[in-house]
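Rest of the complex left out; these chains stay put.
Every chain is named by a letter (A, B and C) in the order it is written, and numbering of its residues begins at 1.
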Amino acid sequence: MDEVDAAKGRRDRLALLLSLTLFLLLAAMWVALSFATGTFWSSVNIVNLLRQGAMIAVLAVGETFVIITAGIDLSVGAVTGFASMIVALLLTGSGWLTPLHLGFLSTIPGAVCATLAIGVLIGLFHGFGIVRMGLPPFIMTLATLNILRGIGLLITRGATISITNDAFTGFSLSSFGSFPFTDGSTFRVPALFWMVLLVAVPGYVFLGHTRWGRYLFAIGSNREAARLSGVNTRAITYLAYVLCSFCASFVGVLLAMRIGIGNPTQAEGWELQAIASSVIGGTSLFGAVGSVQGPIIGSFILTTINNGANLLNLNSFWQLVITGALIILIVYFDNLRRKKS
Amino acid sequence: HAAGKPTIPVIVKDTTSFYWQIVLAGARKAGQDLGVNVPELGAQSESDIAGQISILENAVAGKPAAVVIAPTEFKALGKPIDAAAKQVKIIGIDSAADSKAFTSFLTTDNVQGGRIAADGLAAAIAAKYGKAEGDVALITSLPGVGSLDQRAKGFKEEIAAKYPGLKLVADKVADGKATTALNIMTDLITANPKLRGVFASNLIMAQGAGQAVAENKKADAIKLIGFDSDDKLIGYLKDGTIAGLIVQDPYRMGYDGVKTALAASKGEKVQANVDTGANLITKANMDGAKQHALLFPKVK
Amino acid sequence: MSIQVRDQGVGAPSPPLLALERLDKRFGATHALKAVDLAFEEGEVHAIVGENGAGKSTLIKLLTGVHPRSSGEIRWRGAPVAIATPHEAIALGVNAVHQEVVLCPHLSVAANLYLGDERTRFGLLRRGEMVRAARVLLDGLGFDLPADAPLSSLTIGQQQLVATARAQSRGVKFLIFDEPTAYLTRREAAALFALIRRLKAEGVTIVYISHRLEEVFELSDRVSVLRDGALVGTRTTADTDEAELISLMINRTIEQIYHKVAVEPGATLLETRSLSGEGFADVSLSVRAGEIVGLYGLIGAGRSEFAQSLFGRRPSRSGEILWQGRPVSIRAERDAMRLGIALSPESRRDQGLCLGLGVGNNLNLPVYGRLSWGPLLRGRAEARNADRQIRDLRIKAASRHAPASSLSGGNQQKIVIGKWLSHGAKLFIFDEPTVGVDVGTKAEIYRLFGDLLQAGAGIVMISSYLPEVHELADTLHVFRRGALVASHARGEAGHERILAEAIGV
């Protein structure tokens, strides 16, 4: 009994250490950049960094739910762009979509809820294609990527929709809570970062401490075994894709807040960044391995690379090379460590 | 397809961008006015050269009366346009190509646009700081896009030639996304406290950079020049976030392109070269009639 | 309906717990089950036997909602039930330990035990509680397994035990075992039998499928025989004998199952000196041409690890390997194959088969070099080699193109062995070669072993089925916890002694 508990304790500590090591890497990058540039370690820049990484972090968490089931969602960038357009449309109205006709939907809560609901619908559609039609997730989500961009462009004819609602766009700049920073200034935790926590905390509980979270792992590990155990594998698959699209549409809302426009072609390619963040954070593309904290740290590692390169005034082409090389190295060393343990 | 109507396809660089949608809107209007079918064609990205060549080939295969095209790349479109011109009359708009086969050519000179941006930026900095001096930066949307490269070229040449006091401290290339422009601009502000001016050389970059200037409340200190316009940028122009916009006349380019093509297809004589111009619009002159028409094209 | 009325008229007090009426299953062109009528009485142990591919596992899969049936009816206490999904079967109290272990390798043992049946409080998992409960459950069954280790760190036999523990922990009324002892040694099997007897005493109905007839006689009350998807008869176990069952199963008799040819041992092929590696240490033994060397031990004794290090899959850490008297280093599978060593692995699903590929492809995989001309394959030769193995081993498959996944467990096992038979190796290592193979084919495989020996090859045979190694091995080595603890020449030691050495009393 004691032995088991001890073993369990050891394993839990190990898991914590794993994510800690990534965290240490992130910390090391921060320390290095603080020495290399005079501007990195300032409350202004750290706030920027937290804001910049927030959206990919949320996307990566959503993507992780899907990857744990051994699936993949290539459409998250498209969903984000699409959602930014929807929320902008609802808030500003256009053509026959005047705020008057929309009523509640043109208020901030109404528009946000409607956008999130569309995210859920997209997730259900993915689930339908994968579960009912038996399509590989890669193909199903690649197809919806195109479809969503197409529909979005048809609706907007390629134009961006400017959001005039200042209460809405103002949120992305607001902050909650503050504390004194080393440079004497006050550090104000940006609202966007709180949004990451808003997703991460329930996500963490869901993944590690509810049966549905466990079923995600079970499906990713052996779908047939999960089915034979009476797990409703179809429903759980739906759930994974709905959560992922939900996160993506939430990011769409954040994106619209942040840049004050809605545009279906924005966020193109973010799916790859989200997947990369997730894998850097220790998620296995073969399924059944992943966490919530890992992808978040992963996305901030990627953000730090870009932020640092900008502050060092590194050629943007070097950024591509460095990002690629670091992805290889980080995942390699992470694998090594895992094997040892 | 209404029978008997001539068909004149318009091939733009990137159908997903607002700028090209205005060109297409002008072309559409010309189609209605002149009784011409105007298929609206184009690749999904300005960097998809092979895609545009395919579209040109397909368009020519449809045996149209003439073709209006905005070549994405100078060299690459040369031969395909030569080949196409053997079958139909080709009217070029916006950018040049390595071909002598154009029947007519309506362009904004992007190099010139870059120069105007440099002048506008220098003027704005001089107005604020007394002299055209200090650190400036350039944000380009995507690498390998001809028109963007030309704007950058004109901008840099003009700075080097005319404004020795201005120092280009950063030359950033993004990935075509507003958030990336926002991040780059934010980081530029952090890294260069003495930054006085930025040229964001297309719509999306200007949107992102404008957002960064607004949220860091640097409108006073940093003069931002954008390229092309939409509601959001006009709003920034009004509230002073953006010092100036370089605006072309895409609507006219589309309209006149189709009009010229129709004339050429009937064998009429058309002007070989038309410059549709690029204009600097600032808060001061934005309410002028001409500027107003440029800022608010009749898209819908 | 009418059957029920008549049954009651005759005076049967209640309908059978579970009854199958004209149960039928087709997989495309394969008619796997042909209108089977069968009744399982409450509290009986009902054995089902039959050749490989007879339809035993298919029957089980229909009862547990894994596959939908093509036609026919299933009655639970007389009432028709759908059992279209596993969930429904579980809800009725029908659980199975399937022939292939189907658990989640990434999850812990405890998580697997409670999968689909988690303990929660306020919607949150009680993880510690489940590990503790799992521990109690496993200990209660006499299975010595870690409750919080990931399943993938267990051997197949241990995984089989986890599946068993899980099936019986779910408040069952009807429990099915599909070849549960295939990977178990005597000791674990004994624990399992004790469990089955206890469950029976508690009134649970048990269906027991096995190719080991002595187990059938030890455990069951009644036994049903399937042949080619049809039920050929049900007997009361006490009133029948092995000969009758075998003749029902294969329509002929087998004089001698353990076909042991006497071959004069030749030169030493392979010798290990104090070989150590992951899972085993200090093993010294030798194999001569014309000799079968048997390795026996409990689950996790390290036999497989030892064998795999000889084959280069997990290279050894220290010690020496001599091949025909010369020291060699075996770092990869290819090194071993070049020397002339072949390994047929224990886990057919994970290591033995490319399930998605055709039977022919699987059979030819190790010998493509011989079947091609330069890089180009010789289509004729490919077909000939595959067809010969299919015929010799009587592999029941639609054709050599049928995917391996469509074969019954025993027939898949024949592929795993068959692919090495034409390889022309000098030393064959067979790890659990006859797992899930029917008696007739077992005899056939032993005969083929004889042919290999006569051709001058040596064989290392790992088996958890003591009668098999005991009868066939010229030398029998007993492993315990990664060490070689005893060696016996053929016939030198009895079952009891060998078992005692393996357990280490």
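Quick note on the criterion: contacts are C-beta pairs under 8 Å (C-beta built on N, C-alpha and C of every residue); 3 or more make two chains touch, one makes a residue touch a chain.
As the structure is a prediction and not an experimental result, all values here were calculated from the model.
Whole-complex chain count, expressed with the shown labels: A x2, B x1, C x1.
Here is the rule we go by: only the chains that are shown with their structure count from here on.
Shared contact partners of chain A and chain C, listed by label: none present.
Central chain by Cα centroid: A, whose mean Cα position is closest to the mean of all protein Cα atoms.
Set against the C-alpha centre of chain A, every other chain centre is closer than that of C.
Chain centres here are Cα averages; for chain A and chain C they lie 45 Å apart. With centres taken as mean Cα positions, chain B sits 33 Å from chain A.
Per-chain Cα centroids separate chain B from chain C by 71 Å. Across the assembly, chain B contributes no residue in contact with two or more other chains.
None of the residues of chain A touches two or more other chains. Across the complex, chain A meets chain C through its residues 1, 4-5, 7-8, 11, 205, 208-211, 214, 217-218, 220-222, 224-232, 288-289.
Chain A makes touch with chain B in their complex at residues 37, 39, 42, 44-45, 48, 52, 55, 149, 153, 157-160, 162, 164, 173, 255, 258-261, 263, 265-269, 306-307, 310-311, 313, 316-317. Interface residues of chain C facing chain A in the complex, by the touch rule stated above, are 64, 66, 86-87, 90-91, 98, 102-107, 111-112, 115-118, 120, 123-125, 127-128, 131-132, 135, 146-149, 166.
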